[in-house]
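One protein chain omitted, others in place.
Chain IDs A and B follow the sequence of writing; residue 1 opens each chain.
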Amino acid sequence: MAVTEDTTNAGGIGARMLRKEDGKLVTGESKFIDDIHVPGELWMGMVRSTMAHARITSIDTSAAASMPGVHSVLTGAQLADMDLWAAPLPCAWPVTDDMANPPHWPVVPEVVHHVGDIVAVVLADSRYQAADAVEQVIVEYESLPAVASIEQAIADTNLAHTDLSTNKAYTWAIAPDPEGTQAAFDAAAHKVSCRFVQQRLIPAAMEPRGVLAVPSPMGGDITLYSATQVPHILKVMMAATTGIPENMIRVVAPSVGGGFGAKLNINPDESLALVLAHRLGRAVRWTETRSEAAGSTHQGRGQIQHVELASDANGKLTAIRVKIDADMGAYMMLITPGTPLLGSFLYHGVYETPKFSFTCEGWFTNRTPTDAYRGAGRPEASYAIERAMDMLSYEVGIDPIEIRRRNYINGGEPFEMWENPAGIFFDSGHYTPTLDRALEMADVAGLRAEQQARRDAGSSKQLGIGLCTYVEICGLAPSRALGGLKYAAGGWEHSTVRLLPTGKVEVVSGSTPHGQGHETSWSQIIATKMGISPDDVTVLHSDTAKSPLGLDTYGSRSLAVGGVAISMAADKVIEKARLIAAHQFEAAPEDVEFTDGSFSVAGSPSKSVHIQELGFAAFSAHDLPDGMEPNLQEQVSFDPPNFAFPFGTHVAVVEVDEDTGGVELIGYFAVDDCGNQVNPMIVEGQVHGGVVQGAAQALYEIAVYDDDANITNPSLMDYLVPSAAEMPSIVTDSTCTPSTTNPLGVKGVGEAGTIGSAAAVINAVVDALRPHGITDMKMPATPMRVRRAIEAANGGAS
Amino acid sequence: MSAGAVRVRLSVNGESHEIEVEPRTLLVHALRDSIGLTGTNVGCDTSSCGACTILVDGRSAKSCTMLAVQAEGSEIVTIEGLAATSDGDGLHPMQEAFHECHGLQCGYCTPGMILASVSLVDEYPDLDDKKVREGLEGNLCRCTGYHNIVRAVLTAAGKEA
Partner (left out) sequence: MIPAAFDYVRAGSAEEALAALAEHGDEAKLMAGGHSLIPLMRFRLVTPGVVVDVGNIDGDLRGIRVDGDVVRIGALTRHSELEHSTDLAASCPLLAHVASVVGDPSVRHRGTLGGSLAHADPASDLPAAILALGGSLVARGPGGEREIAASDFFTGFLESALAPDELLTEVRVPVSTGGWNYQKFNRRAQDWAIVAVAVSDGGKGVSLVNMGSTPLRATAVEEAVAGGASAAEAAAHAADGTTPPEDLNGDADYRSHLARVLTERALNAAGLA
């Protein structure tokens, strides 16, 4: 079903409604985790390992413990003796039956496995006193050989966990026909074999993580405030791993300053705050410092990708074979092992291929654990296929645009429910229009002329034009599908819609925003469904006491699952209200129509009532149909029948200074199709931010580890999150191919920009350098790396 | 007064305050903890991100890279007091523009970004897209990709085409 733009209500589905969230955020009224304080709170200071792999031989806490304001200093061994935990920190996605999953304790009792592992915790009266005491804890280690890279992990010479026999955590594959795939390669007219590195990234949400656990004065209840994307999952996992009964734990996510996946984990600090507050009967808190975050919050990406394409003489794909080696880091956190597999179904991109094979091996290293980061597996897949397609176009000798057109699913014509070679069904797609529109917006023909002119003139500033036509999988997810993938949780989302006595509407959202504008978008859905003003809608979220059921926000799922649940709950409210209206009209319910918020009886204009007027009738319950329960409140747990598959075309334009190697992103054009849009302004904002995060991977960001597995650039001074000065304006447009997965026809757009942009930018960099015979460029394309590539291509330093 | 504490007198959002702090107290912590104005956020520890940007005597400054003692005698404006510095009852035009242009998402960088922008518009009269981008080089945002922030600043400066 295609939802057309709401013309009767300025704040309905399709409207560029300004955000309800903004008022508190532009005035400083919002409360982020570090803004919330309670009397008597104790500050945790984490003593973190400075070694990547070592056995703790001694910890001297005496000096720290006697400092002013210090309540106590607890080591991992002491905490283990206190019997605070029922289980280690959880991994919810054991991707294979034999996956290795070494225990991950909040504070390490004996052996540290990455720099940043917590070895002791200080409890003090103030932030400053905690920081001072941490400095005075003396830890001695016996060094163990560290595994500092994926290559070292594969070599298996040193073990990241000495009680395991190999660094390999698992092997996971979709290889329906290995012999057939090999035969296709044997018979191919053209083949490319590529090795790409997805460097580790630090998610770097602007708000560092933080936690505050507040025990109630009596009764044993405890409230855990956390800067988290996943309050509901956190609550379940805290109960399961601490043994504190779930009904005594309330989790609240206050205003959360961005997540990008980094705040969807179950972290040592959260668990520590909870159990210590519970045991001590005092509030316990912690706020991460930025430089600490490289060792205290999971990182993203971290893969080596081997991608092979086979095609016929015309560049039509005949087989794709992918092998990735994925860096788990030191431990399996919540969805560490599954993150690379989220891309597994997408390594053929938007292209048809008869043969497809995907294998992933997960490897332990002595580095910060990896887990979801914006796109989570899908940017990696999109990068691999889109880079490889450019390399195939060089090999075949045709334009990168043309090779894409020749391979589009269904010839670039519209389709629904297309079965991909990995065995899943793409809900809907129509790829050619996004390509055509992007080429037009960017004036690629004009850019090509300018590029040629600069080449002819021998300019030191060369132009590059890069393309990416991506597809992604989002709207996580059908619970059965997740079960099939051994993911421990379901993929449904819950919503309650209440029509209050005074006619206002209260929506309870199980999805949990941290910048996405749910309060606005959910109000718009209600406005259109119920024919009321979005100003009459309040959205409750992010607090398990207000919203007890939910599976939270990640994987571009909020609208495609949670928003749909809200729409469906509104439908149920309307249907019950229809019965009340019919009762008041003394008409048959099937004769009562609902239009623009009003119930009426066909042919009886005097019989009309607005739905908001029925709130009080349902509340007072003086005159309801026989047997009807009072109140207008309905809830829905929506379990989607399928994923959603947004797609789009991005064009990046770069200028490469061949003398310095400097790359400037000078233009970016994005045409995305996320199905029906509830708020195009918010959609564009998501694309803008996503594009910059992907471009940042392409050009700026990398978590650099030395040979001893120490991170060398943990601060924002050395980890280069780009500013406005490095980024261009972004020109956006969209097409609309509604999803067939849900009644709103919506997909998801939170990660699309990131999934499209890294490949587009690197394709542009390589495009600029093609006259040198350069066919690939590692990320990030640093000036030194680009200059070295030019020098190498020209036979040494020039 | 605790040992080593120093008395600091400063004006914050038009109100005089006299606080006692350790000399090492960062200005941002004095504002947040001593004065209770939590709108100013901390995003890093290297003066890189600008989340803590405030106005000191009318010009943007990173309050995590100032000691509270350095603010002696200063007039400080934080996000909580910005609206009162403009004519009218509502928001400051820069706050309004960030809202109108969807120049914020999670909102964590926003107080610093808005105050840096107010200072930028005041300091550099002939702003355009490029100059706004360069002028905001010291304020990082992870959500918006900056596109709508730049539009907001140009709008507030009356430069939006």
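The working rule: a residue touches a chain if its C-beta (ideal position, glycine included) is under 8 Å from a C-beta of that chain, and two chains touch if they have at least 3 such contacts.
What you are looking at is a predicted structure, and each value in this text was computed from that prediction instead of being measured.
Which of B:Asn13, B:Asn41, B:Thr78 or B:Ser119 touches the hidden chain is settled by the complete complex: it is B:Ser119. Of the candidate positions A:Thr50, A:Thr289, A:Thr359 or A:Ser459, contact with the hidden chain is made by A:Thr289.
Of the listed positions B:Val12, B:Leu26 or B:Cys106, the one in contact with the omitted chain in the full complex is B:Leu26. Annotation: of B:Thr38, B:Thr53 or B:Thr78, B:Thr53 touches the absent chain (contact as defined above). By the touch rule set out above, chain A reaches the unshown chain at residues 127-128, 131-132, 135, 289-291, 659-660, 662, 700, 704, 712-713, 717-718, 720, 722-723, 725-726, 782-784, 787-788, 797.
One chain is missing from the display, and on chain B it is touched by residues 4, 6, 22-24, 26, 45-48, 50, 53, 56, 59-62, 64-67, 69-70, 72-73, 116, 119-120, 123, 134-135, 137-139.
By our rule, only the chains that are shown with their structure count from here on.
Each chain gets one centre point, the mean of its Cα atoms, and the points for chain A and chain B are 29 Å apart.
Partner chain A is touched in their complex by these residues of chain B: 22, 24-25, 29, 32, 37-49, 51, 78-80, 82-83, 91, 95, 98-100, 102, 104-111, 114, 129, 132-134, 136-150.
Touching chain B in their complex are the following residues of chain A: 18-19, 21-32, 34-35, 127-128, 204-208, 255-258, 260, 289-291, 514-517, 681-682, 684-685, 687-693, 715-717, 721, 723-725, 727, 729-730, 753.
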